[in-house]
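One protein chain omitted, others in place.
Note that the chains take the letters A and B in the order they are written out, and that residue 1 is the start of every chain.
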Amino acid sequence: MQTNNNSKSPRGNFFEDFKMGMVFHHATPRTVSDGDSSLYIALTGARQVLHSAQPVAHAMGYKSRTIDDLLAFHIALGKTVPDISINAIANLGYAQVQFIRPIYVGDTISAKSTVVGLKQNSDGKSGIVYVQCEAINQDHQVVISWVRWVMVRKSNLDSPAPETVIPELDKVVDAKNLHIPHNVEYNEFDTQMTGSAFLWDDYQVGELINHPSGMTIDESDHTLATKLYQNPARLHFDASKSTYGKRLVFGGHVMSVCRALSYEGLENALSIAAINGGAHSNPTFGSDTIYAHTEVLDKWEIPGRSDVGALRLRLIGVKDQPLRFLSEASTTIEGRRNYHPNVVLDLDYTVLMPRRA
Amino acid sequence: MQTNNNSKSPRGNFFEDFKMGMVFHHATPRTVSDGDSSLYIALTGARQVLHSAQPVAHAMGYKSRTIDDLLAFHIALGKTVPDISINAIANLGYAQVQFIRPIYVGDTISAKSTVVGLKQNSDGKSGIVYVQCEAINQDHQVVISWVRWVMVRKSNLDSPAPETVIPELDKVVDAKNLHIPHNVEYNEFDTQMTGSAFLWDDYQVGELINHPSGMTIDESDHTLATKLYQNPARLHFDASKSTYGKRLVFGGHVMSVCRALSYEGLENALSIAAINGGAHSNPTFGSDTIYAHTEVLDKWEIPGRSDVGALRLRLIGVKDQPLRFLSEASTTIEGRRNYHPNVVLDLDYTVLMPRRA
Partner (left out) sequence: MQTNNNSKSPRGNFFEDFKMGMVFHHATPRTVSDGDSSLYIALTGARQVLHSAQPVAHAMGYKSRTIDDLLAFHIALGKTVPDISINAIANLGYAQVQFIRPIYVGDTISAKSTVVGLKQNSDGKSGIVYVQCEAINQDHQVVISWVRWVMVRKSNLDSPAPETVIPELDKVVDAKNLHIPHNVEYNEFDTQMTGSAFLWDDYQVGELINHPSGMTIDESDHTLATKLYQNPARLHFDASKSTYGKRLVFGGHVMSVCRALSYEGLENALSIAAINGGAHSNPTFGSDTIYAHTEVLDKWEIPGRSDVGALRLRLIGVKDQPLRFLSEASTTIEGRRNYHPNVVLDLDYTVLMPRRA
């Protein structure tokens, strides 16, 4: 028989392989196309106008209709998986996700990660890796940046613990750090294009929106989506690789479904400027039906702009049935958030919305 | 806790909100792309040559290959749902559907509806709304027009009944009202491109065609399709919103599947010129297998054209197993059509087909 050294099969990185300051230039750049946009619409039900309607985007000053912010984010994140999280036990969080430049059909997205934090767990079997990531276009411009932290298992349990470094992370991306696409004007925005007359001026801090639609996620839906994002994390495709004994729906896709469901009530939330943080508070599986609720957390003017404002929103995704009250979503006991077992997403993010002239 | 006024969540229109002559400019224009075409092929199995083969379409005089007629129709119809039928109890019918201009990759489709008829039901709880609709491209040209009527519930049962107006609708779109795309010539059409030598001349009124293939519609198929069409009617995505206790397949998608199945026997039915009427006679659900039968209802010359003719066809869609005889599809008892419980579609439509030189 032949020798089976299996040296060609990639093992990915384990906790002890990560060192502070290491930089990963991730593989397989991806050219995004109209095909990706159409599939994203089919997979999520998205109706956001900047991604659907070329003339609307163009009239505002965009070069063309844009690739959905979350589609681009998922593709970029997917690129980091083989190097960063293929041996992860858990995806612990995101912070400081900034959408810096619009992404257009024909752009090619690459991803890069830098290790900015390490902390071995007390049991010595795993540790937390913090990475600062960037999605970069073909012109070497950063289009999205974010921090993510994951718990990764150790392969060699005898390897020594690294010095603990936990990066300081902003809880919220400030209004002054939000990027308004260059040359884009919201003055003439025609709300007939979105079907809702509610603009930034009309939303109030503390306001709640129960988005009226629900959506069942079937196995083919989430696996097609996750393959579209070229995210190879195995537990999404192979039940035997999932601790749940069934395929886990990629959390990013749940985020996309909730964002699409939130169209009804947030029609003029034209683009995502930042994700401040988020939790996939419970797992989602094939056949679960998802509902979405939004709470307006904050409302900001954008320095130097009277045509557009920002809303900081809490987007709650729930499975099986909508919440009766948003207060059901979580309770905080001794400083720790406890989630209702049906809550699958708690996302804190910031959108841009036209202001009334 | 915050107040939950829910004022941002759209409620849609109820029967009493519709007034004769009201005009709706529907939201979210949609740029159609190669991605939509590919997905439509994957979702339906369509093989119609004008939508698949650029050189064939171009040689006939089309600017490029066209977007499938039904794909464009479903997208345009989907745009009308939030304003017209989100509170509908039933979609009662279509008439006078005319395909006026070809739609190409890169075109942007908007939709507009005008209320042309109203009739409150005798129980006072709902009524029928008739709308005349138009799909419009980015150059403000009407590309498709149709009439549709739906039964919509009332929200305020005390609101007074409107004056009853029932529009006069043509049972059939006449040959003289069919639109042959400008500059398109059928003279040199090469039947090798479609695989069938049968042209307009070869079909006879009364002729029956049992299309030999069948197709199972899975849950992901129809929900992906309906999301691609950006049709947000809730009963297709959320079993709890369906009176059947399971997700209902969008009737337009059943139409598309039957049209695709009918390729085998109607290979040279190059485009749809009109839909004269149709009934979704029984519901279709995920896992149903669909078969299709065609009856040639009529055969028309097109005024001023010797290269192309029209066939008026009855397309019957059946679930579970093909009909043995088309006469099984329905019986007319006391002027009312009664359908075989497996018949899911009875469509009366008109196609264009090249004539023998």
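Everything below uses one rule, namely that a contact is a pair of C-beta atoms (placed from the backbone, for glycine too) under 8 Å apart; a residue touches a chain by one contact, two chains touch by 3 or more.
Keep in mind it's a predicted model, so treat the numbers as computed, not measured.
Enquirer: Consider the whole complex, including the chain that is not shown, and state which of A:H74, A:K154 or A:R247 touches that chain.
Expert: Checking the options A:H74, A:K154 or A:R247, the one contacting the hidden chain is A:R247.
Enquirer: Tell me which stretches of chain B touch the chain missing from the display.
Expert: Residue positions of chain B that touch the missing chain: 33-39, 41-45, 47, 49, 52-56, 65, 192-196, 198, 202-203, 206-216, 218-221, 224, 264-267, 289, 295, 321, 325-327.
Enquirer: Where does chain A touch the missing chain, residue by residue?
Expert: Chain A touches the chain not shown through residues 1-6, 8-10, 25-31, 33-36, 38-39, 82-83, 106, 108, 138, 218-220, 223-225, 227-228, 230, 232, 234, 237-241, 247.
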